[in-house]
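Yeah, one chain of the complex is gone here, protein chain that is, but the others are all in their spots.
By letter and in written order, the chains are A and B; residue numbering begins at 1 in each of them.
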Amino acid sequence: MSKEVNSESVSLCPLNTAAAPEQELLCIFGTGDLGRSLGQRLLQCGYRVVYGSRRPHSCGPLPPGTQAVSHGAATQSANLIFVCIHRQNYDFLQTLAPQLNGKVLVDVSNNLKKNLYPEANAEYLQRLIPGAHVVKGFNTLSAWALQNGPSDSNRQVYLCGNMAEAKQAVTETATKLGFTVVDRGSLSAARELEDFPLQLFPEWRLPLRLAVGLTAAFFFYLIIRDIVYAYVVQGKDVSFRIMVSLANKVFPIVSLIMLSLCYLPGVIAAFLQLYRGTKYKRFPDWLDRWMLCRKQLGLLALAFASLHAMYTLIIPIRYYVRHRISEITISQIRENITYKFDTTMAWRTDSYYSVGILGFGLYILLGISSLPSVSNVLSWREFSFIQSKLGYLTLFFCTFHTYLYGWSMFLKPSYYKWYTPPAYMLSLVVPSVVLVLKLLLLLPCVDRTLTRIRQGWEKTDPENDSKKSLLT
Amino acid sequence: MSKEVNSESVSLCPLNTAAAPEQELLCIFGTGDLGRSLGQRLLQCGYRVVYGSRRPHSCGPLPPGTQAVSHGAATQSANLIFVCIHRQNYDFLQTLAPQLNGKVLVDVSNNLKKNLYPEANAEYLQRLIPGAHVVKGFNTLSAWALQNGPSDSNRQVYLCGNMAEAKQAVTETATKLGFTVVDRGSLSAARELEDFPLQLFPEWRLPLRLAVGLTAAFFFYLIIRDIVYAYVVQGKDVSFRIMVSLANKVFPIVSLIMLSLCYLPGVIAAFLQLYRGTKYKRFPDWLDRWMLCRKQLGLLALAFASLHAMYTLIIPIRYYVRHRISEITISQIRENITYKFDTTMAWRTDSYYSVGILGFGLYILLGISSLPSVSNVLSWREFSFIQSKLGYLTLFFCTFHTYLYGWSMFLKPSYYKWYTPPAYMLSLVVPSVVLVLKLLLLLPCVDRTLTRIRQGWEKTDPENDSKKSLLT
Partner (left out) sequence: MSKEVNSESVSLCPLNTAAAPEQELLCIFGTGDLGRSLGQRLLQCGYRVVYGSRRPHSCGPLPPGTQAVSHGAATQSANLIFVCIHRQNYDFLQTLAPQLNGKVLVDVSNNLKKNLYPEANAEYLQRLIPGAHVVKGFNTLSAWALQNGPSDSNRQVYLCGNMAEAKQAVTETATKLGFTVVDRGSLSAARELEDFPLQLFPEWRLPLRLAVGLTAAFFFYLIIRDIVYAYVVQGKDVSFRIMVSLANKVFPIVSLIMLSLCYLPGVIAAFLQLYRGTKYKRFPDWLDRWMLCRKQLGLLALAFASLHAMYTLIIPIRYYVRHRISEITISQIRENITYKFDTTMAWRTDSYYSVGILGFGLYILLGISSLPSVSNVLSWREFSFIQSKLGYLTLFFCTFHTYLYGWSMFLKPSYYKWYTPPAYMLSLVVPSVVLVLKLLLLLPCVDRTLTRIRQGWEKTDPENDSKKSLLT
């Protein structure tokens, strides 16, 4: 790839050239922060670097061993050019079009916002200099990684471009810098790559908002029912219950609702397909969006369930609980009462805990199988077995756990303070609906039709059919 | 790659061709569900698609913008052809052999069962049309992923084929569809790829069966010893203990046995190598199979250990336990007894818990290092350090934890109800054997011989040796 180099650039590092004649010379357009960082790293990895600058003599400090020359001179000396300038300054490159013919231009640029321009920076660059081979890449790395090499979320360099040889050349350089290259196809993927560094958990936004909303709503509901009610009606200050008792009511409720919301869209989609009699019609947009964030819903549900588990396990070391238990024991002695052991109660509470633990175990299994490296080694049959079969089992266990918690409270009016139902009852609505609907879908006749639809079969609408035959 | 296209297919999308002349035309054989799903996705990603069909005029609804023509006509217009038809219909393709010469055929087919045919579908296709370049691929994706692009377990497209250029062409298309390509080598790997979507945790089957079997056996044993015995001999109904107390006896037992079974085959193999004096003789089949499922054994053991941890931690919030503790306190007061604090007891129980927690912590470390993405970044020296050294330490901690639990129970006859030993004693047999055998292997003289054998040294059998020298 190294070519005859003009006298100006050869003079840059005569020592190096003598010692290791195969050292490749790369060119960087732009002497800003990005250009300097990248240049430093390239030098460290054994390349020679020349900068192209509009003001080669006043462009500030450059990495030692490099030199800034005019764009034209820099272009002549290298085949691979990193374009580290802002998009708004691209137009002057048009004047260099003849010299850039056949060169590989790596567009490293990013924008400050999404959709700022009608076309991706790299596509714009390609349009300006049709004779060059533009490769989009390196833009997903942080400036730190560009300067210091790969670290945690900066191991992969995403590339795209229309010419395989140009991508190959950039791949070799990226590999030498220590990165792993991921080829994202032709230059039409450039927009995607340029949006990548700007994103901050886009697919988590909806589920997170939902979680925050649900948490706030249930906290408010419980503060009124538990704290305010006790204060107003019984004149007791139990506000300290907010920190643990209330939190430990809100978290499982939100977790159960989120888990069921994770399975509801699948059920709705199935009924929609049954109703339409085909799988080839698009789902409404809201359903599509909902289905795309099921994984995030599930993982948030798992996070809330884990908090619930932790809050439950610290119950016996709480001051309030210890005080209360000791109080009960003392009153038993002072008033000489003996509470008889209630086997039903033992069965109920032990089942309640046991089902909860098993549900939580399955929950964690679902979470582990969502890890990218684990789901990658699963066949989709295995993945859907875990996420669907075991997922519904998890939902069933967790719902059952909540029913066991409620037990006979449903029927006792004393639990309906100020005519409002206990919060956990509200949390049971959606999961119960999802489980019933799923049961309906498992009925042999329904299941058979659905399977056929999903294999491509379509319900022939007699009216539509006759029309069709008329047309053809 | 785009070629001159015959008039029939050019007329398909005159608008597109004008706007973006480089849009590639791909061909799909077969208008079934698979073909239609794939076609839809290809259209979305900017390809033009033509279908090849035996009945082009009555093949049902196709994605808008595509058209079905005869196989021959479709073949002429494209270089890359997706074969989305069932294997039993492949033979008619033989008649197209001359037209398919030099084309890339992507075999997307799957079978309903393993070993249905003597050769892989793709190899069969290659045999039918020797002049074409058959590439196996896309078959590991679900129909959903083929239609909607990558999702969790559908990010990777596995390819295999004999011709690098053909694979490269398919790679580019797959990349454009958003998938990551994994090259699995030559067409001889096709069988493996075709079996992949059919598998449902094959390597988990044996360990799972073992876990279920052990769990059932110990549950039965404990029900008889704990529940039935109490009912028959003492006339007490303690059946509620099934849900938590019994479960929390079964889980640690199964976990410990499974963990030791995970290290037993390694020890057996070492002794076998010592006995044989060589590492070049194959192990018996059962040992090979056993060694291959050690990871699964270990992970299941970890799952059981986690359940044990959860079940242990909820002990103090159980109704039964609270009742029992309060009962004891009350009886202490009523009968005016004071239980003196027993320092030995405090030492023993605290050590018991502490060793258990440390063992569990190591257990989880072993589990984390088994995650594919973690074990991939470890060198094998690091991996074997964790899995072997830390693994034996884990086994030692867990076994010691169980011995501390037993303590003096071994000697008290009252624990041998109906002459059966407590279940935890049974669980100690295998781990104790494994640990003793491992200790033997660590003896300097044994260890030295074993290391030499594993480095390729072979015990020279004098008899054998003399025979050899006669022969050569």
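As a convention for this text, contacts are C-beta pairs under 8 Å (C-beta built on N, C-alpha and C of every residue); 3 or more make two chains touch, one makes a residue touch a chain.
The structure presented is a predicted model; accordingly, all values stated were derived computationally and were not measured.
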Identified contact with the non-displayed chain, of B:Ala97, B:Val232, B:Met345 or B:Val433: B:Met345
Full-complex contact with the absent chain, from A:Ser70, A:Gln99, A:Gln156 or A:Ser351: A:Gln156
Among B:Lys136, B:Arg184 or B:His401, the residue in touch with the chain that has been omitted: B:Arg184
Contact with the hidden chain (one of A:Pro316, A:Gly361, A:Gly406 or A:Pro421): A:Pro316
Missing-chain contacts mapped onto chain A: 32-33, 36, 46, 57-58, 60-61, 140-143, 145, 152-156, 168, 172, 175-176, 180, 196-201, 237, 239-241, 243-244, 247, 303, 306-307, 310-311, 313-314, 316-320, 322-323, 326, 329-330, 333-334, 371-374, 376
Residues from chain B at the interface with the omitted partner, ascending: 164, 182-186, 188-189, 280, 295, 309, 312-313, 315-316, 325, 328-329, 332-333, 338-339, 341-343, 345-347, 349-351, 353-354, 357-358, 360-361, 364-365, 370-385, 387, 454-456, 458, 472
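To be clear about the criterion, only the chains that are shown with their structure count from here on.
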Inter-centroid spacing, chain B versus chain A (mean Cα positions, whole Å): 25
